[in-house]
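Every protein chain of the complex appears in place save one, which is left out.
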């Protein structure tokens, strides 16, 4: 028995399915370009074995533990650490059993596809996870994890990853990237410049973070000029570890292009912790434009990931901290918000701004029309809650008619769950081939053109957009 | 000839249709759980015959008369009573003919399916309603209505309704429910606690309503403490008539969790009619949290139905009053709006908050992410204008990937049109089976799992979520 249907995610009509299958056969084995994600560079640096099945599949995967939590299972029971160091489940087998007992909750979700894919393709599991099969599958996965073939570098190679980008804070010392370099290992693992901690006045320890950045950069970052110089220095440092992009996670898509004195004054206020919420928002927005100007010089691609209301539950934030599945998308305006940035750099042919959205209503209405005309703007792939079969389909259906395929940038897996990377790229390739097959079958694309597009969507566009 | 296609609403591809048909065969005859609706308990109490076809199908059905009105047919001509007691059409046959003459307007609408279903399945009609068939069908239906088998209790049993909830105002004396109890009839008809008249400062006669509630509860409801005590008392009274839920229809989804003194001061202002619009909104929002706290004690499920701009036409409101088809959905925020309530009770595993939406854009973006993590929150089914084949399909497509199936609560018919109840549940069962069949055919759900889910969606989830 196989967990996976060989024709999964293809159109159901046999003739269209045949077209999709044929397109997919050409792209299924292409190398993976993973230009945006959150894998841990320490894995590749140290190449230690992953500890156990629960720590691989449950505890770090917010898609998994949020769903279990939604049905009343306490995060403690899933081994999620408490902020107060209080007791949480430590037995990985118990955590795994809880996951297995509730595996029906994932019916119809992308997690189900990702987990099934990883279990079958990475670990050779052939039975569906359930109360009955929990222990047997646990043992099988745990046994694999003791083998060298399941260490991070071996999996990286087995997953056929041509290049992967992690994401590090601007004040990270990139020690793991250094270690990877020194090791002589051939895997192409690069970093990305994530300056939230030093551009967001509301970030915990903002002033201290700026000071630290100044020290790392050899600049007096408490002056506006020194602060910008420190950014330039850090970006160059990140570039030396392969970075081709910066990444920005803001509560909204607001950008500003303020006069220097206004920006400098806001920066001073931010350092003093004196910004109003609107001023903090304006400063974040202005820094996107500053980052874009630096990109004109150093070539880093600018990624904007806006629109998440982070840590929505006060209780969970207090007990478990950030990133516990309680980040909720909000309505996001792009038309007014991006105008200052686009007026500043939108006509630059060398500029590349990749915008993501958690608000699908913006795709047909705002983002496809914007990306379909501004030379500098491209659309990032479906993100987070929409990184799914239906989400990807809706993305193509709402983006393509106005932005075409060539103002999009291929797929990002955006994940911390290492074993889900091949699964996620496989889903994207299948859904895109399904979409193309439907275009062909309905006379909107010629059969001889479709393989080129399929190849671009699976491989070429990501490589080009992210300059790999 | 039959009005209804046996395979209606199933997928068109034959292999997928076969899966859907097979799933549907297992659930089509399950009893109906109708946990939220607006049938009139007087029907079941008195068990009188329904008067005539027009009064059954046209005059009380806002879906029907709004469509006829949209094409310039005056509400008077449909027998809708005027506020000034002015003349309206009294001849049911004339009203019925007007309906029949314009039956083409309902092509492609859910009303068409509901009416055809009721005509065929309840009254044995085999011809499509039209100018030509109007009189014959009128006679056939009218003849049925004279028979005992078409009285409310007989239809209730024939519809195989296991349990139905009506909705009564907090200051209703539940006389019809009492009469049902006393009658010894076995039909399970329960009430639901709808306190809009006593929690909304903008409701007509708010202060008087509160006073009346106090009298009914034996409390001095003009003090904040007495007001809350009166609610507790009334909720207990409603529970004694089977209520398992409260229901709240607010203009938006705003919730508040105000300090006691602030809430009490707002309440005083509300009693004096002195609230600003924002204060009235805040008070309504705070009362949702108070209701939720009471639910922690008495176990009533909290239903929130927000986002309708009621009585949009001043002229129609003046001439015909409320509920004349002029309620229009508005954009509704949930992420910020529900936070106070969710911070107060969202982590309580015993709490059950069911949220509905008229703004489909909120499903993938806000509601599925919220319900997919908060233990207390569940998603109500597609509501009102979206209680339709396309609306239900969009609901599953946008909710399932993030919230799964088990954070939803089955189907609500939410209707005043008694004969449409089997039709509506049938549509829901068919659309859900179609959705599941598509998941199976595209490798997203195993064939052996789908029947369980189909059963849960048709029966199990509603029974569990509403504690029947």
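A and B label the chains in the order they appear, each numbered from 1.
Keep in mind that, in the parts below, a residue touches a chain if its C-beta (ideal position, glycine included) is under 8 Å from a C-beta of that chain, and two chains touch if they have at least 3 such contacts.
If you're wondering where the values come from, they're calculated on a predicted model, not measured in any experiment.
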Any idea which of B:91, B:173, B:215 or B:390 touches the chain not displayed? B:390
Identify the residues of chain A touching the omitted chain, counting contacts across the whole complex. 11, 13, 15-16, 333, 335-336, 339, 342-343, 346-347, 349, 361, 364-366, 368-375, 377, 397-398, 400-407, 438-439, 441-446, 449, 452-453
List the chain B residues touching the unshown chain? 4-10, 12-13, 66-67, 69-72, 104-110, 112-113, 128, 309, 312-316, 325-331, 358-361, 385-386, 388-391
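Here is the rule we use: only the chains that are shown with their structure count from here on.
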Go ahead and note the Å separation of the Cα centroids belonging to chain A and chain B. 40
